[in-house]
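Here is the structure we will look at, set down as structure tokens.
Here the complex is missing a single protein chain, while all its other protein chains stay put.
Order as written gives the chain letters A and B; numbering starts at 1 within each chain.
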Amino acid sequence: MSQIKKYIIFLILVSGLGLLLNYFLNSYIQAIFISFIINAIMALSLNFITGLADQFSLGHAGLMAIGAYTAAVLNKEFLDNNWALIPVGVLAGGMVAAFAGYLISLPSFRLKGDYLAIVTLGMAEIVRVVLLNWNHVGGPRGYNAIMKFPEFMYSYAFAVLLLFITFMTMYRLKFSWFGRNLWAINEDDIAAEVMGLNVAKTKRRAFVISSFFAGLGGGFYAHHLGYISPGSFGFIISVQILIVAVLGGLGSLSGSIVAALILTFLPEILRSVQMGSVDLRMIIYPILLILMMILRPQGLFGRTELNLKSLKERFSK
Amino acid sequence: MSKLLVVENLSIQFGGLKAVDAVNFHINKSELLGLIGPNGAGKTTVFNIISGFYKADEGSINFEEQDITPASASEVNHHGLARTFQNIRLFKNLTVLENVLVAAQQRKHNGSLIDWFSSLFNTSTHKNVEINLENECLELLKIFELDKFAKEMASSLPYGAQRKLEIVRALATKPKLLMLDEPAAGMNHQETQELNKLIRFIKDKFNLTILLIEHDMKLVMNICDRIVVLNRGKKIADGMPDDIKSSAEVIEAYLGKRKT
Partner (left out) sequence: MVYGILTMINFAHSEIYMMGAFAAFYLARFAGLDTPSPLNFTLGILAGALLAAIIGFFVEMLAYRPLRSSPKMNVLITAIGVSILFQFGGQIIFGADPKSFPTLIEDRVLFTLADISIRLVDMLIYFVSFVSLGILSFIIFKTQTGRAMRAVSTRPDMTPLMGINNNKIISTTFIIGSALAGVAAVLVSIKYPKIDPMMGVKIGTSSFVAAVFGGIGSLHGAVIGGFLLGLGEYYLIGYGASTYKDALSFLILIGVLLYKPTGLFGTTRKEKI
């Protein structure tokens, strides 16, 4: 099947889904779908650094926050709440987050060990505390009345576009020289260095890319909800993103999307069934995480991508 | 004869122990220099310093008249030095071909903007570069009769082939000086003979200068143009194989003082 044909089929499916959601399903499901896309983008961004580059980051909520606030403030104060310019804000969110990622990566990859986890954790905390104290953007009360897309279809189209860009970029990188470099570093960073590969620089680049997409996700999140506050970007969020990435398989891009689908829709289905006083998800998720690490640490797809051909073969047997 | 590598007054200390103590030696272009000494003499440490993993406390390293003392490991490789490791460090879960590709691609893909652009959009230039790279690596593998294993996992190769692959991988970085750390470790007599032939072969074919750490004396005496002997971090001898063989200090270093 040629590339063009693949893209056309994809376009048709996506449009079909969009029409279905818009005209036949209610706004509740529409909102969940957009949530799923945001979760997928966040999981992909984390997966890129933690799965492919094998660097544990616990601060993606902070990067998301940076993206969110940048996009929201930009749109409200500099772009006159113009919904057509939302993509500009979101892009800006991604760039600012990428810059933050760059700053963090400078010292972090000189250090061996699990330090990145702590540094990113710290970064996210610092971001949260700064936002909490910054009254201009609302402080603890948050930032509200953020512009949203007037129609679901616009939101949907933009969301799908973002996800597409995120996935395709990472996919291309994974299967190119850069992905090979990352893999080599995972296998043996000393051998990689001896081959002329600047390990620290490569890890830094991976982190900046990851931060960019986290920022994009955050920016879109702000315009989806219309309201953001420092509280919505706590450590728990970083953990939730981690769970999605781990479930899909650290290193599998399509895995993150599938896992995001499952973990966004399933709790909604269960919501009617369970009696969560304390959000029972906070009990189920960690148990799920622990069990997965012990029983199936590679998640659903491990490091491999969802392969339609092999699925077809499996079903035709 | 020009000096390719000059090591001057190299010293490094770990805790209270001076692992390398004011070591001086040089390698001439196209020479095969052996670095020998009893266990713990500091040979691998010297390797690690030259290849950029340790920073010496004192001394300097000059390669092709350039000071590479402060260079990091990847920079050292870019200058033209490649090395192998005592315990083989292959990328186990990559294929044989991919192992070599990683090494070869470092010179082609420098991460410039154009590089990123073409990989993201999978342009035809990018595809061509990839195909050429792959062919280059396959050619290299063919020389060593490893091309039939190209798609196999590196870890599935027999020991001797893995050692060969490590050397091939180092060669893919197009070095001028190749440093081999105990390549004959774990090999039997026949395998060592083959290694002997292999080393001579690559030295000629790729126009290399070679620095060799080895414990197998037969191999060393047979193949080296010159030998440097270390003991307890210090250099105790430097000369032709015959001289080294009969040097009293060297014998004493290995066997201990003669009981008179």
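Going forward, contacts are C-beta pairs under 8 Å (C-beta built on N, C-alpha and C of every residue); 3 or more make two chains touch, one makes a residue touch a chain.
Predicted, not measured: the structure shown is a model, and the values here were computed from it.
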- Item | Of A:25, A:161 or A:290, the residue in touch with the unshown chain | A:290
- Out of A:121, A:163, A:184 or A:225, point to the residue that touches the absent chain in the complete complex. A:121
- Contacting the left-out chain in the complete assembly, out of A:130, A:262 or A:306: A:130
- Query: List the subunit A residues touching the unshown chain?
  - Reply: 50, 54, 56, 58, 107, 110-115, 117-119, 121-123, 125-126, 129-130, 132-133, 190, 236, 239, 242, 246, 250, 277-279, 282-283, 285-287, 289-290, 293-294, 297
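Heads up, the rule we're going with is that only the chains that are shown with their structure count from here on.
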- Task: Could you please specify the touching residues of subunit A with respect to subunit B in the complex?
- Result: 169, 172-173, 176-178, 180-181, 183-184, 187-188, 190-199, 201, 205
- Inside the complex, what are the residues of subunit B that reach subunit A? 51-53, 72-75, 77-78, 82-83, 85, 89-94, 98, 101-103, 105-109, 111, 119-122, 126, 130, 169-170, 172-173
